[in-house]
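Here is the structure we will look at, set down as structure tokens.
Note that one protein chain is taken out, while the other chains of the complex remain in position.
So, subunit A:
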Amino acid sequence: MSDYVHPYRDTEFVLNELVELEGFCSGAGLNEVNGELVSAILAEAGRLGSEVLAPLNAIGDTRGARLSERGVEETPGFAAAYRQFQESGWPSLTAAEAWGGQNLPNVVGTAVNEIWHSANLAFALCPMLTQGALEAIAHHASAELQAAYLPKLVSGEWTGTMNLTEPDAGSDLAAIKTRAVPNGDHYLISGQKIFITWGDHQMTDNVIHLVLARLPDAPAGVKGISLFIVPKFLLDAQGNPGARNDAQCVSLEHKLGIHASPTCVMSFGEKEGAVGYLVGEPHKGLACMFTMMNHARQSVGLQGLSISERAYQQARQYARERLQGTRKDGSRFPIIEFPDVRRMLLQMKASIEAMRALALVAAAEVDRVTHAPDPAAAARHQGRVDLLTPIVKGWLTELAQEVTSLGVQIHGGMGFIEETGAARHYRDARILTIYEGTTGIQALDLVGRKTLLNRGELLAGLFDEIGETVARLESAAPFAVQARALGEALAAGREARRLLLEGAEGDAALAGSVSVNFLMLCGYLCGGWLMAGSALRAQALLEAGGDRAFLEAKLVSARFYSEQLLPRTQSLLAAIRAGSGSIMALSDEQF
């Protein structure tokens, strides 16, 4: 038995009951996409994940990527696994048919990506970055560049990277220094980029870097940044990789986790200058990056779910097998029988189910924009995507810290021992609240651009929808207690929104002071909303004679969530109510 098995039943429950995928697809004219096809896709992805990618997780941790004379050498076994992954067509899942893609909905791609990230987070980062690169090219590059690069990125024959960060430009991209100088039909790029995930490897015969740089006449700040394609190997007349471009990985970072994912320091233009091609308009690079930001941020949120699921499966297995109790008759029993171990397992399980529901519902909103019947509907759904994206990224990845930590805790002393593997998930999870915008950045996005900028309209719409779920719970007999819990959490959300809107004008530090607590409150509330929706559907299916074991467990997860996780909204509200006073009170020296 594999040590990772995709929980397809929960995924299908969310897709069928919360996303209502089939109805959406037939409404959107995607008639070929139905539950049967999605099951077949998930089953085959699950097999590849369990049998090919998951077994490489441990070796990837102990024998991470290395730098040699020919560049970055990936973990042994990764190249063969990548070839299998690529030849099976998985990179093409959501891409447009024109570029060789399968044109499947984003939410199906998200459900499948959960598998890759659970099976092997470090490996799955490579196709994840490729998808980001190909989206930037698909949305913004010229037809010529698209024709040259998209088919190979869609097929996965080449991989892509995103080169944003520099030593002095992390969260503050305005400080980017990398330069791009026009040179005939292309530009010469020079500068150094850091933290470039999968910036080099030997698995494919080209790597396509997307690089943010400044043109000579660029205005200062973020309005002077342009986006360039810089291939590892320049394309020859036939479009095949030819001469080596002046873009190298010069060193690899030593990291806490995801050791198999090479985190590169990239040097562009050390010799003659790296040949690059402008994507989109000059000085509009950041806007190009933002179109894929929603996707990348949701993808990292999804990683929070994935690593939590992997940690849960391992902890559950251990709790079932580890004999540490003795009955009166002298027989031994496993630790899963101890109430506190059950609490920890259930907390992991309930958290994961809420995370999965939110990740997939948010991913489906992206499809609802793409396939909206009219511009008003598209704008409405885009508003929801904008609102949910920082919550998915911030809340899921923060929750993953707690879930993977519980995974270690359940193992007791063995959890602290690397060979057990539980610590690996805990270490791998730690990057998730940091890259692709830290939790703090997500929270600022949520309170600023997504709330204050629209006077809380987007949140009000979401809260009204949650209010409808509260009403549905109230009218369903078995859910009176859960209705009250969700109602109280919703009231906390509304109060937090009011405090933010009213307090932000008079206190410049308020929004930043309350932002992470605000994000977490919204996360727990959204999770509670979708778990309540899950409970209502599970009850209906149970009454219709559905799968008892699964549906009854779902009802228990939802109940546990409302009892043990939803009340956290109240303490978060208390912290928000406290405002910025103590946070801003100390001088820098007093810290």
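As a convention for this text, contacts are C-beta pairs under 8 Å (C-beta built on N, C-alpha and C of every residue); 3 or more make two chains touch, one makes a residue touch a chain; residues count from 1.
Going forward, contacts and distances are computed from a predicted model.
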**Item:** Omitted chain (choose from "Imidazolonepropionase-like amidohydrolase", "Electron transfer flavoprotein subunit beta", "FAD-dependent oxidoreductase" or "Sugar ABC transporter substrate-binding protein") - UniProt protein name
**Value:** "Electron transfer flavoprotein subunit beta"
**Prompt:** Which one, A:Ser88, A:Thr291, A:Thr438 or A:Asn454, makes contact with the chain that was left out?
**Reply:** A:Ser88
**Asked** Among A:Arg47, A:Arg63, A:His139 or A:Lys284, which one is in touch with the chain left out?
**Response** A:Arg47
**Fill in**
Considering the complete complex, of A:Glu32, A:Asp172, A:Asp236 or A:Glu502, the missing chain is touched by A:Glu32
**Request:** List the residues of subunit A that touch the chain left out of this view.
**Result:** 1-2, 5, 8, 32, 36-37, 39-41, 43-44, 47-48, 50, 52, 84, 87-90, 92-93, 102, 547-550
